[in-house]
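With one protein chain withheld, the remaining protein chains of the complex are depicted in position.
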Amino acid sequence: MAVGEAIPPTASRAALLVLADGRFPAGGHAHSGGAEAAVKAGRVRDAGTLEAFCRGRLHTAGLTAAGLAAAAAAGLDPLALDEAADARTPSPALRAAARRLGRQLTRAVRATWPSPELDALAAARPRGAHQPIVLGLAARAAGLTPLDAAYAAVYESVSGPATAVVRLLGLDPFDATGVLARLAPELDAVAARAADAARGGLDALPAGAAPLLDIMAEVHAAWPVRLFAT
Amino acid sequence: MHLDHPDAYPHRHTYSAAHPLRGDGSRRALRIGLGGPVGSGKTATVAALCRELRDRVSIAVVTNDIYTREDAEFLLRNAVLPPERITAVETGACPHTAIRDDISANLEAVEDLEEAVGPLDLILVESGGDNLTATFSKGLVDAQIFVIDVAGGDDIPRKGGPGVTTADLLVVNKTDLAPYVGADLEGMARDAKAQRGDLPVAFTSLAAEGGVGPVADWVRAQLAAWTAGPR
Partner (left out) sequence: MTTAPARPGLAPGIRAAARIVAAPDGRGGTALPVLDGAGPFALRRLRAYGPEARVALVGAMSAPLGGDRLTLTAEVEDGAALRFSTTAATIALPGRTGAPATYDTRIRVGDGATLHWLPEPLISARGSDLRSTTRVELAPTARLVLREEQILGRAGEPPGRLSARLTVHRDGRPLFDQELCYGPGVPGWDGGAVLGGHRAVGQLLVVDPAFEDAPVAPRALGATAVLAPLAGPAAVVSAVAPDGLRLRKALESGDLLADGAMWAI
């Protein structure tokens, strides 16, 4: 198949593994998804509190990101989705991080699944579009479905904090991975809900919010010394 | 020391650290990475290089701190460059990931600097202090310097590791401390030669006046070779 030629929609489910891999070089490793601030505040201390943190993040920010990603993968207007993402992100630190990560992901996706749609978005948002929207367009370019895009988003919403807490607390990596495995049925449910919502168009997209994530993101951004960008 | 590398950047057709030419056909800034263990003097080397070269060369620096902005703030405090020429990249407790496995944030930083204060001749990318295995991706830098010091143990060159073995320049810093820590400089030079073959090694004492000289000379040679490269 020639470079740039459209890939049939059922081309490769395995592309989802590439996209959702924590080693996909799109900058995620520098972000804790709010876990660093939660650890410092004593709200995440062990595997149990990590699980509660991840569950809350999954059903709020994770659901919202998955809805945006699924909608972008379904072909909704990325610029309208970018506005919808801004409205769903009251924290300026998190808006900046989402755009920075979107730009980093754009770079990686241009090397993996080049797409004129993504090029157009990058031209319209040179400082970066919100990451979930880029993720949705990446899935679309890779021949994946909106549900696949939602899966990548929900997995990312919990794998980032889990990995970060292993580094921050010295938490047993087996325990952290156990948390992710226990959340798997909920990842299924949230991804399905997000993909369903995306079928309803812009107004039906979830807007789940987590007050502590939003508040603590600003507090964290003001720390003079920290390990993670968010 | 081999300071003449007219063929340092031969006709490579697969430049991974971005195409060497800018949109207007001029050559983009040369990107040099500085890595090495914590405390070996990477930031001090960057500061000294900036002071030595800044009058003739347009420089910017990207730091990759373990803790956000520590190194960037050292450079700012010491006023080696105007603040708009220094950018800190956050590394999520994994400085080697940011310079090797996932270089996206560093590439953003490099390009943002070119855009904001360019055209630049040289961008120094300093890694956060890491271990002996941390090296830069060829997708990020054109050449790399590995900085160790005599106080870290004179057996480091013998032990090797990717940084010591493959860096384009190995800097052995703090030679002034050798008598106090019982380091054998000649042995270090011999071990380095065995590990590195013809690749150059510079022994420095940044504490001394002009101590960064050998590194600055090497950088100048790299710049000359880069500028003379194909268009």
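Each chain gets a letter, A and B, in the order it is written, and its residues are counted from 1.
Quick note on the criterion: a contact is a pair of C-beta atoms (placed from the backbone, for glycine too) under 8 Å apart; a residue touches a chain by one contact, two chains touch by 3 or more.
Just so it is clear, the structure is predicted and the values come from calculations on it, not from any experiment.
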| item | value |
| --- | --- |
| Chain not shown, its touching partners among those shown | A |
| Of A:44, A:129, A:162 or A:180, the residue in touch with the unshown chain | A:44 |
| On subunit A, residues whose C-beta touches the chain left out of the figure | 34, 38, 41, 43-44, 49, 51-61, 83-84, 86-93, 95, 186, 206-216, 218-219, 221-222 |
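Definition applied: only the chains that are shown with their structure count from here on.
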| item | value |
| --- | --- |
| Touching residues on subunit B, where the partner in the complex is subunit A | 66-70, 89-94, 97-98, 101-105, 107-108 |
| Touching residues (chain side subunit A, partner subunit B) in the complex | 23, 25-32, 100, 103-105, 107-108, 164, 167-168, 223-229 |
